[in-house]
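Let's turn to chain A:
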Amino acid sequence: MTAATTLPQFPWLSLLIGLPLAGALLCLLHRRSRQECRWLALATTLATLAICIGLFVACRHGDGPWLLREDAAWIPRFGIRYTLGLDGLSLLLTLLTAGLHVVAVLLAWPEQRRLPQFLALLLVLESGLMGVFLAVDLVLFYLFWEVMLLPMLFLIGIWGGENRRRAAVRFFLYTLAGSLAMLVAMIALYLLHGAQSGSYSFALADLLQTRLPLTQEYLLFGGFMLAFAIKAPLVPFHTWQPDALSEAPANGAVDVTGLLLKTGIYGMIRFAFPLFPNATRDALPLLAALALVGLFHAAWSAYRQDDVKRILAYSSISHLGLVLLGLAAWNTTAWQGSVLLMVTHGIVTGALFAVVAMLRSRTGTRNLNELGGLWGAAPQLSACFLFFALASLGLPGLANFAGEILVLLGTFRSQPLWALLALPGLVFTAAYLLRLVQGTLWGPAPAARAAIPDLTVREWLVLLPLIVLTVWLGLAPAPLLAPLAAVGGLP
Partner candidate 1 sequence: MSVYHYLTVSAILFALGTYGVLTRRNAIVIFMCIELMLNSVNLTFIALSRHLNSLDGQIFVFFVMTVAAAEAAVGLALMIATFRNRETIDVDQINLLKW
Partner candidate 2 sequence: MENLVQIALQNVNLAAIMPSLVLVCFGMGLLLINVFLPRGTTRPAVWISLVGIVVTAVVTVQGWGNPQYGFSDAVALDNFATFFNVTFLLAAALTILMSDDYLRREGYAVNEYYPLILFTTAGAMWMASGTDMMTIFLGLEVMSISLYVLAGFFRGQSASNEAGLKYFLLGAFSTGFLLYGMALIYGVTGSTRLTEIGAYLNSHSSLLANPMTLAGLVLLSIGFLFKLGAAPFHMWTPDVYQGAPTPVTAFMSAGPKAAAFAAFLRTLEYCFFGLKPEWSAMLWVLAVLTMTVGNVIAISQTNIKRMLAYSSISHAGYALVGLVAANEIGYSGVLFYMLAYTFMNIGAFAVLILVGKQGEENLTLEGFAGLGYKRPLLGVAMSVFLFALMGLPPTAGFAGKFYIFAGAVKAGYIWLAIIGVLNSAVSLYYYLRVMVYMYFRDPTEDYAWISLPVSVLATIILAVIGCLYLGILPNEVMAMAKTAIF
């Protein structure tokens, strides 16, 4: 293993989970001083990001399927182990998580209400997300899967917008209902595997050996997919998402909400697809159909919204439709495109939400009809907004483009019809994003609006790295694709 040669032996992966948690505790202990909390949270997220980057640099060319692994007994009574594993896929997603959390903490800087608790919850969420992306024991995965819900519940419910209570409860109930289905399927799989092999274990590597009759495989696949489809969100299960995203507090949390969606996709790639290959193969057309419906439905819904945040929420669903389509196409090009798109979409949409948050804090509204004429008032802010909107739309040379093109090319290779159907979806995307840009940046400014200050230094600090990343990943996405080559489970 290359990692062993370049990295000192250390439980790096546990550190990734433990560090934010420790930061959260420290934040709560220092809740008397807001300033200390801010710096503490920023230091924690930066340190986490530094570790992630270090891991990326050190391990990205690992030759085995796992770049790093940690393993310890946890509950031997049920064959549950504390197993963490890092491969190319989780490497990218942990990197994204760590990066977006730095952004989130910076965005939360001006937050007035209960700042220490807010930051602590953000950090707990980071810890949970890291756990989700690293756990390769099913029960451990389930643990983190649930743990990451709790901070989100509070973030939306306490700091959210007007309908926060409803949005928070709905989000929580939906996702938990899904994960309970996964729990049953998990236990069933564990017992079936135990009956087959004689050794009871929840380790992913062991469970992959299970051979099931097709009906059972369908049922269990359904249980897993229900959880992931609700989280992703796939179309019939998506109704919680626009509420949750638009009510999520603008200061930072919303970026991170986007990460939750990635966990759904990640779960499919890591668990549902490899565990149930036959069911997956049969379900791919259905998945593709749902992805296409999602792509169009969400784009159309986004077009009809007046709330800027809701537009972006629907745009997330729409983009994830494209990601799913790439997965369903089931070839290497499309898969790599999907993963790449997942990461870049996280960056671009995170940036867009950040810009909208800045906008909102200046104008006090998110309603498209009450905005307008921003270009004249705050040119720097407007330029950033336009830039990220164009990136989101898939302008060549910017981040999303590479992923989208790979998805479409790959899909076209195996399923030309799907790719052709998806193309108009991109036109739709262009339509609602242009409407968004037009509604905010141009047109007449509302008469009663006070003067709008332009971007501050702190805000530039947030946006500049994102801009650089967006351009860089658009021009040279290869470094991100490299670690994916050795990931197990991809076709």
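Behind the choice of candidates: all candidates are chains of the complex that A comes from, given by their letters.
In this section, contacts are C-beta pairs under 8 Å (C-beta built on N, C-alpha and C of every residue); 3 or more make two chains touch, one makes a residue touch a chain; residues count from 1.
These numbers come from a predicted model, not from an experiment.
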Given options 1 or 2, the chain of this complex that touches chain A: 2
Footprint of candidate 2 on chain A - complex, ascending: 74-78, 114, 139, 142-143, 146-147, 150, 153-154, 157-158, 164-165, 168-169, 172-173, 176-177, 180-181, 183-184, 187-188, 190-191
